[in-house]
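Removed: one protein chain of the complex. Kept in place: all other protein chains.
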């Protein structure tokens, strides 16, 4: 967990409003766990708060992130040029665990929930696991990373309007993907709820919560535990998560 | 009085924290009167307000300004590169009148009050007037434009520490400069007060007041008239000024 | 199709955007930039019975996402305003909201009575909240009883609709709002500036000659939205919302909080074309959002039932 000004080494437009940025810096070497995130400070004091973005891939001292332009912060990210720097705090949070006993993993990602699954797919594949991947988009034009994922396993695409792959939501492709031992998912909350219902409890869910500090101090990002423990009734998405066991927290 | 995104064509460091910037644009062609100013909007919403900067020189569609880096606005100006644009509103205000009956003009400038006098000196010279110029600085290292002014007339330099020219303030060089018919001055208020006392009433004074709108609507920049007229007891530096007749307003 | 026209007591507006009082003089300056008839209305600078010199300079200071001002109600007095400023505005097809200030109830009554005769003044705005004038105005804004009494006194002498401009520097703004509604106010303007200060650390002195000043601009928008949200649920008279409006999105936010029209102050200083640009942007944004009329948005943040079809359009 360090703070460093990473240097932009490339910026690429993957789909409408979707960009991949590569950044370089020493702290990247400690970004080992998929599902962790970096907290980016853009533009001095405006905007005031950092922006959480998932680690999408790491190679030595190079970090890849994929982001969708939503508001002020991500717009400023999109304006960065090669050689510019980005103040990054990370890696933050607890990422996806790779469980030795599970052989086949089903990865289910929707929209900008997809990027962290890439680094996960890569590590699972490198560990010799079988990987299946469901990627959900609104429509064909918005698709990204589908080819890159196919290096690691079979890819099932869903689009809401049926313009590519299965028509519908990611959950509509779970049956098609067949058997799996463990699942990993990241995407908007309604999707996570649907996946949890459809895919059972042996799995991991990555949550997006609005954050303040990103380090566990402000309690902006808490989620209730489904079964409160004696001393603990909630968890912090930024510090205890963003990845939780399926069924662990109230979505 | 137009609003235009002027294009930066050069930026030059003249002295510590002092820069000359050249800007290009159609609206520059209407910037005909020395002593008028442009009101610059830097950086979207931060800072919120515009920054008044005097017109230092105009050649066709090219505007020169000279500014000292003081705070956020002028720092952002200093960071501009060739090809960047600057949102400029102008020309604003009433500038220095050139009075046909006066043959010899004494120009007295201090610090960043000097730039508007350059454009004035040029116009006076082009009209065949005799021009004398007193330029006051704190110390030699901070001097700028002294050579450029010498094209138009005799230059008298004062420095507070005596490192160049007369030691002291601009007023200490007035006697040395000899006779004149009209004077023009721009600089910090204490200097203007001293000059008004020393140089009499046939002259013009350019005032720096903190501004809000720059166009006469907010009443941020008012100055009391020494002799209130029936319907008017004050003037606005941005609209009725920044140039006033010596003795007209309470300094 | 016109999505923008709104009708508030006394003010038939082409669109819901007016420059805020004190930020637009009497219009002359901005008329050099655009035709004032494009505006929904104009809230003119505060008028007092007598000529006012205002405070010493500096009168403005910039802050983060905001500015402080302590103009001190400088104005040429009601006689001059009636003789020169308002007639000049007659050439524009735009209703005026006349902002009124004073030291005493009698001052307000006097100005209200006289200014109501101007043919282009369509409504009055009682400035009971200007924080920059010592020992006056402010107490009207912080005390519900006094605010109500003042409203009643002005209503008694003028047949024009009366808007009361509320101060945010109070514990319970909804209490003041309810009291003036009860006293007959036809509408509310909110918010006026928050009291603030800035110190020049090189000198140790407050930057403003008046020391404290009124904070305006985007910094105060969350406070304005909260207060309008609260007050609009408490009263049934319309609210002219203001405080930090810089974009069409901001205007939508004010409507959703509970405003029925908006005023734009500080933004005029950042950009003299702020008002006409906002009007254009707002029209475009409503189209994008597929909103058929702006007034449907009023109170949308708390009023979840269907748009009130009887609202003006």
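As written, the chains take the letters A, B and C, and residue 1 is the first residue of each chain.
The rule is simple: a residue touches a chain if its C-beta (ideal position, glycine included) is under 8 Å from a C-beta of that chain, and two chains touch if they have at least 3 such contacts.
The shown structure was predicted, so the numbers you read here are calculated from the model rather than taken from an experiment.
Trainee: Quick check: which displayed chains does the absent chain contact?
Mentor: So, taking every chain into account, the missing one touches A, C.
Trainee: For a quick check of understanding: of C:194, C:261 or C:294, which residue touches the chain that isn't displayed?
Mentor: Answer from the full complex: C:194 touches the omitted chain.
Trainee: Would you indicate which residue among A:30, A:201 or A:233 is in contact with the undisplayed chain?
Mentor: Considering the complete complex, A:233 is the one touching the chain left out.
Trainee: Which candidate, A:6, A:23, A:38 or A:89, sits in contact with the chain we can't see?
Mentor: Final answer for the missing-chain contact: A:89.
Trainee: Looking at C:225, C:262 or C:275, which residue reaches the missing chain?
Mentor: Going through C:225, C:262 or C:275 one by one, C:225 is the residue touching the chain not shown.
Trainee: So that we can see where the missing chain sits, which residues of chain A does it touch?
Mentor: So the residues of chain A touching the unseen chain are 1, 3, 41, 45-50, 89, 209-224, 231, 233-234, 239.
Trainee: Would you write out the residues of chain C that touch the absent chain, in ascending order?
Mentor: 63-66, 68, 142, 169-172, 194-199, 201, 204-206, 211-212, 215, 218-223, 225-226, 229, 244, 249, 252-253, 256-257, 289, 297, 300-301
The rule we apply is simple: only the chains that are shown with their structure count from here on.
Trainee: Edges wherever two chains touch, nodes for the chains themselves; is that graph a line, a ring, a star, complete, or other here?
Mentor: Topology of the interface graph: linear, an open chain of contacts.
Trainee: Just give me the whole-number Å value for how far the CA centre of chain A lies from that of chain B.
Mentor: Those two chain centres are 56 Å apart.
Trainee: Go ahead and note the Å separation of the Cα centroids belonging to chain B and chain C.
Mentor: 36
Trainee: Can you pull out the residues of chain A that are in contact with at least two other chains?
Mentor: Counting only residues that touch two or more other chains, chain A contributes 45.
Trainee: Quick check on chain C: which residues sit in contact with 2+ other chains?
Mentor: Chain C, residues with two or more chain partners: 64.
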